[in-house]
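My questions all concern the structure below.
For this view, one protein chain was removed and the others were kept in their places.
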Amino acid sequence: MKKLINNPEDFVRESLEGMAAAHADLIKINFDPTFIHRLDAPKSGKVAIISGGGSGHEPMHAGFVGMGMLDAACPGQIFTSPTPDQMLAAAQAVDSGAGVIYIVKNYSGDVMNFEMATELAYSEGIRVLNILIDDDVAVRDIYTQGRRGVGTTVLAEKICGAAAERGYSLQKVADLCRRVNLSGRSMGIALSSCTVPMRMSPTFALGADEIEVGIGIHGEPGRKRMDLMPANELVSMLALSILEDSAYTRVVREWDMDNGKWFDCELINQPFQRGDRILAFVNGMGGTPISELYIVYRKLAEICQNRGIQIVRNLIGSYITSLEMQGCSITLLKLDDEMIELWDAPVKTPTWRWGV
Amino acid sequence: MKKLINNPEDFVRESLEGMAAAHADLIKINFDPTFIHRLDAPKSGKVAIISGGGSGHEPMHAGFVGMGMLDAACPGQIFTSPTPDQMLAAAQAVDSGAGVIYIVKNYSGDVMNFEMATELAYSEGIRVLNILIDDDVAVRDIYTQGRRGVGTTVLAEKICGAAAERGYSLQKVADLCRRVNLSGRSMGIALSSCTVPMRMSPTFALGADEIEVGIGIHGEPGRKRMDLMPANELVSMLALSILEDSAYTRVVREWDMDNGKWFDCELINQPFQRGDRILAFVNGMGGTPISELYIVYRKLAEICQNRGIQIVRNLIGSYITSLEMQGCSITLLKLDDEMIELWDAPVKTPTWRWGV
Amino acid sequence: MNTEQILRWLQRFATKIEQNKEYLTELDAAIGDADHGINMERGFKKLLIQLPTITNKDIGSILKAVSMTLISSIGGASGPLYGTFFLRASSAVADRSELDEQDMLDMLRAGLNGVIERGKTQLGDKTMLDVLFPAVTAFEKAVDERKQMRDAMAQALVAAEQAMKDTALMQAKKGRASYLGERSIGHQDPGATSCYLMLKCLYESL
Partner (left out) sequence: MNTEQILRWLQRFATKIEQNKEYLTELDAAIGDADHGINMERGFKKLLIQLPTITNKDIGSILKAVSMTLISSIGGASGPLYGTFFLRASSAVADRSELDEQDMLDMLRAGLNGVIERGKTQLGDKTMLDVLFPAVTAFEKAVDERKQMRDAMAQALVAAEQAMKDTALMQAKKGRASYLGERSIGHQDPGATSCYLMLKCLYESL
């Protein structure tokens, strides 16, 4: 595996420096502790949305910082959760007093670090909430800490970012974010492994015709290894795993801002059904050309149509990646009018720009 | 090499069908002959911009069809020029009477097919011009048919598309397009080969630590093979090849619309110099994660700054690709006020959307 | 050469391309982009379907129809070149249903000139021209020497075969192979090879 990098230890920093140089009109990057924030944050009266996670999933999250989306992003080392001090510093930098929402993907590391950050931010007098994204249907939640957070994260950040931009209250943005999470499901496949720069050997080994079904964005295994099949069959497999997933109930921990403690709350994703209006998101894992993603979308659209599920919005491209991994993931998000309106709302970030 | 495809013969058609399904609000695709066109074309009084070339370089060109950019795109088979009948049909579909410009990348196949199309369109009474893009400094023009058309094509299509949208005349758009070509230079490297779906073995073979410097977008060789170096050194090599390229003079054939014949015209690219304002375009070849492109941009910005060359606009991402090839190219385009204004003008295509 | 023989030629050539699809592609893989066989086969497969529908036409019309099919289905560099070859050839023999040696020479020369103009190629650039030109020259010489059609074409074919092999010695100056610089030397040109096959089929159809 060859990479366009210098010293592997400098990968994250240098990539961020490149971003900062390229998008100085939109974002600013703080080092030590490291976080990216909107040039114009804090915006008076506006709820701040902060996300973060290991690096290696670019453009997520740093590419989503800007008007109509994130106020700040905290990048960790490659595939390693960032640390609470980054998250706290980001919150302090962008909080206008209207409060902060941490959008957290459900991985041990991210959850624990964001929980510590939530406690720290609270103790610093910041009104903070912590919303989990756990949408990966590939995961057997019986023997894990539940489903991983994948593609729905991107959509939640766009939709909640638009809501915050419109002046939604902290509680309303949090409710919306939870609703997006409860409306989205994802699953992915890998045709090749990614290679972490610090290690320079592939994270996992696949045979010449083998693929990993239900791959995680750090190269974690999902459901099974199998032989490569034509795209149409792979798409059917992914789409049906999502569309036929039954109600998903689990208990997650959220922060009680008023009493300064954690509480358990039960969440349920309802299954998709005929008549649903959805956003269909076909995501590339970093090394897959967009031409192949369109082949995936073609079949996905056909499947949805045959099941009476209406794709009213779509997103096709590499947004939540796993370094140079080849493969794709599909995320289907059930939409309501409010979510559609917020999806369409203006956005201006290094990655996304429309309406302005 | 594994790919998300069905039958290799169906690759181009299925990918286009996916695009058509995904972007039905922006574009329409005609099959047999195959071309993609704006939903709202022909637009009364507006000059039509048409480009095309082999497939496998997505999102170029089909992803650039829409408001503020291309009126139509003609995709060929993978890495194979489209045919004159596609180009003629596209012109007939989008010409409002204000005339058509074919933007053509300098490869034997593209040039010959577009020349035939130009003659055909002329004979059908269409006011047509044919502008060549030849910006790849890697090519030794002494023993080839001159420099290949690469990254500047993307920028020319954006800038000329905006000009046409504003109502520029046919001649003015053509002059602008020629000026963009005369202001841009590119060079790329490959870390890995691409694999054409119909063949399924790599187009060229690189050693475990070897790269191809001066790569073409079809996997053609450029200047030399060498060992992989740190990104900073590779970027220096590319940037200096571009920045230190001396005046480039060549004769190209253009169409004399009034007399219906070809004429030779001499074109000269002037070298870059201190004080130039430029657009810096860091392009991924299809399999390179954007995090690496930002590492490239970081060094490029430093080099430009040290030479007193001012980057006033930038573009970072995979826009002119070579299937899943890993690597990148750099394009530097000298800007003037008019070009900057047109670059910033609204655009709404499957790939690009801003200002609307 | 009559209409039937022209049709036999086209049929044979189309079949030959199909059989040599891999071979031509491999030649292109070495110095080009590995698609010459694929490109040609795409066009000639169409032609095979079309041929039965044009049997009752004159030679000029048949070649014109062939040209249109190739132009609109091959693409790449070889599409316009073979397309132009047949287009110009068709003009040279418009309305004819029988060609004598001189007609054949006119036809081939017209096609040759079309390739030169379209491709802006010179001899020695390592392209199909490097087969077509010596073949037509040899045919002309034989016709001047009053050779009969079959003999004249046999001589053209001998020249074509040698010329095809000689392209391996050349450095490409046109087409994708040119980007290889000196590295293109040592490999036979794919377009030159398909052009030789075309002439071989022509001879075999007499």
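Order of writing sets the chain letters: A, B and C. Residues in each chain are counted from 1.
Rule of thumb we're sticking to: a residue touches a chain if its C-beta (ideal position, glycine included) is under 8 Å from a C-beta of that chain, and two chains touch if they have at least 3 such contacts.
Treat the numbers as computed from the prediction; the structure is a model and nothing was measured.
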item: Interface partners of the hidden chain - shown chains only, full complex considered; value: A
item: Touching the absent chain when the full complex is considered, from A:T83, A:N130 or A:T152; value: A:T83
item: Chain not shown: contacting residue from A:V139, A:C160 or A:M257; value: A:V139
item: Where the missing chain touches subunit A, by residue; value: 33, 54, 76-86, 107-109, 112-113, 115-116, 139-140, 143-145, 148, 196, 198-199, 203, 216, 218-222
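Definition applied: only the chains that are shown with their structure count from here on.
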item: Both-way neighbours, i.e. chains that touch subunit C and touch subunit B; value: none
item: Maximum inter-chain contact count - chain pair; value: A-B
item: Chain whose mean Cα position lies farthest from subunit C; value: A
item: Rounded Å distance, subunit A centre to subunit B centre (Cα mean); value: 32
item: Rounded Å distance, subunit A centre to subunit C centre (Cα mean); value: 56
item: Per-residue multi-chain contacts in subunit C, two or more chains; value: none
item: For subunit B, residues contacting two or more additional chains; value: none
